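Yeah, one chain of the complex is gone here, protein chain that is, but the others are all in their spots.
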Amino acid sequence: MTRILMKGNEAIAEAAIRAGAIYYFAYPITPQNEVGEYMARRLPEVGGVFVQAESEVAVGNMLFGAVASGKRAFTSSSSPGISLMQEAISYMAGARLPVVLINIMRGGPGLGGILPSQADYFQATKGGGHGDYRVLVLAPSTLQEAVDLTMLAFHLADKYCNPTMVLADGMIGQMMEPVEFPENYVEEPLPPKDWATTGCQGRDPNVVNAKGRAPIIIKSLALDPVVLEKNNLVLAEKYKLMKRDEVRFEAYKINPKNRILVVSYGTMARICQTVIDELEQEEISIGLLRPITLFPFPAKEILAEAIKPNIESVLTVEMSMGQMVEDVEWAVKDKRPIEFYGRTGGIVPTPEEVKDYIMKILARETPAAKNWNG
Amino acid sequence: MMQTPFPAFDKRVIIFAGAYGSGKTEVAVNYAIGLTTSQNQPVSIIDLDIVNPYFRSREAAFELETQGVRVIMPHNEMCHADLPIILPEIRGEIERSDGKVVVDVGGDDVGARVLSSMVDAFAPKGYEFLIVLNARRPFTSDVAGSLKMMHDIEMSSRLKFTGIVSNTHLIGETTTEIVVEGYRLAEEVGKAAEIPVVFVSVVTEVAQQLDPNVVKVPVFALSRQMLKPWEEKVKAVRGL
Partner (left out) sequence: MNEKTHAIFTRPQSFRDVVTHYCPGCTHGTIHRLVAEVLDEFGIRGRTVGVAPVGCGVFIYNYFQTDFLEAPHGRAPALATGLKRVRPDLIVFTYQGDGDLASIGTAEIIHAANRGEKFTTIFVNNAIYGMTGGQMAPTTMPGQITTTSPRGRNVEECGYPIRVAELLSTLRTPAYIERVAVHTPQNIVRAKKAIRKAFQYQIDNKCFSLVEVLSTCPTNWGLTPNESLNWLEETMQPYYPLGVFKTPDAEVQK
């Protein structure tokens, strides 16, 4: 297939359709409106359904019903809208439903602004709603990756029967890049969705099915604490498997000469790459570890790189006041000084700013670097 | 190296429209800067893109103003507002009789709808209404799709296209073959719609390699203004 130029939001929309997700529920919000506009145009061509809901609260619950049918359905929104879906996400996690959510993040808190941000990291990776649950979170940094990860998100959601989020900042939603879509896309086989509520015609509603639900009632209510704990343990088991099998990251210019290990994701990682390339010209060696899955987080991998003998510190760069940095700190423990650089509110740090901060660390002018005695 | 004259027009109002992501803004911004050097008269650019939240001509305001182009755009907080802002001075700028005005419109029929709300301002003195075509965009990759796009934009804007700008590209992956492929499509679209291809636009590096025997219309060399954050070496933090 030829490479075509797409806007991030369109590319994500098309990727979802290619993955067979032709049921789309949403409420308008900038900077992701192009997803809905693209779907309004494309879905009738492929026999899909687009409901513009009355609110994001309704969107979340429309998705609950849609995915309970066993079909692939999804939504896209931006930060304030995703906040309103947290209740439904918690319910869907509890009911073990595969749903895909796209968050094209903008600056918060509150109404905030419409410029790009990465300030929803905590909300996405730590739960967001109530209860003991996790959302699988994928963070693209190029449009091709946005396409690939969107398609993967549907697969992983089905595989783990768990809410899965593609977390991208507004820049990824709005920018243009050449992309291509895999031709004749086939996924590796998944277990049948024998838990779906499709009517008990032709099957015995009382037979305990593979997932232990009899008859098929998709729910998260469990008044008996023993039952509820059991459900949470099932979930916990699932999250353990994700941590074992689904961690994804990219190592960029990581080598034994690196003096600093940078950890950064999404748009911010691309800016860091520019800086790393420039510093390489000046013979200063910096490596980048870019988490692609934010949950499960590549903690072991970060630690392994952080403790290489030449590494003087680990720098996290984010478009927030410091959220992922807490996971990096936890990964590295106290083996290396942890540095952070970030801008927020819709301001994207420039390569210059990041480079200046790296030079300060190397000159031991930052507090963490000053206090570090190895 | 291919040298072609600056593609000038007699009409003072030159409107660039097209599909989302066709590169209208890049062309409009470069064209406005080109006008300041090629013609001895005041030049202004109107950012009429109310559908895109980012990558609008207002982001090149500094460069434009430095080159002597007056930029008509919302200021301060409103510059990044999540709402359509149509400044009252836009109409005045269109109706004036001196200088050149470049209008950068948002994408698709959706972005062009705003023109329709000021159609009475454009009509009396005439205008160039140019469709910017990129054959590497999903909805304008063939003649039928391009004609449909033009039709939809004409319906929503209530203006008639007067020419085609062939701006086929894949950003950093643009080659002469891609440009020529787009130019050929533009010629076919032009024939079907009975309007001329007024110029081909492409980044300078590729423009230099185009064969004038193949591309028979002026080639307008672009220098990229709409950069992504990691492509920008120095960018002043916007005063908000």
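A few notes on this one:
When the chains are written out, they are named A and B in that same order, and each has its own residue count from 1.
Here is the rule we go by: a residue touches a chain if its C-beta (ideal position, glycine included) is under 8 Å from a C-beta of that chain, and two chains touch if they have at least 3 such contacts.
All figures in this text were calculated on a predicted structure; none of them were measured in a lab.
Across the whole complex, the hidden chain's contacts among the shown chains comprise A, B. Contact with the chain that does not appear here is found for just one residue of B:Ala32, B:Val114 or B:Val198, B:Val114. Touching the chain that is not shown, out of A:Arg3, A:Arg41, A:Lys71 or A:Lys308: A:Arg41 (per the contact rule at the top). Checked against the full complex, the one of B:Ile86, B:Leu147 or B:Val206 touching the unshown chain is B:Ile86.
Interface residues of chain A facing the missing partner chain: 27-30, 33, 36-37, 40-41, 44, 50-52, 54-57, 80, 110-111.
In the full complex, chain B makes contact with the omitted chain through residues 50-51, 74, 78, 81-86, 88, 91, 110, 113-114, 116-120, 156-158.
FYI, only the chains that are shown with their structure count from here on.
In whole angstrom, the spacing between the mean C-alpha positions of chain A and chain B is 35. Interface residues of chain B, counted against chain A in their complex, comprise 20-21, 52-55, 80-82, 110, 134, 136-138, 141, 169-171, 173, 228-235, 237-238. Those residues of chain A lying in contact with chain B across their complex are 2-7, 10, 14, 30-31, 34, 37, 113-116, 170-171, 174-178, 267, 270-271, 273-274, 346-348, 350-352.
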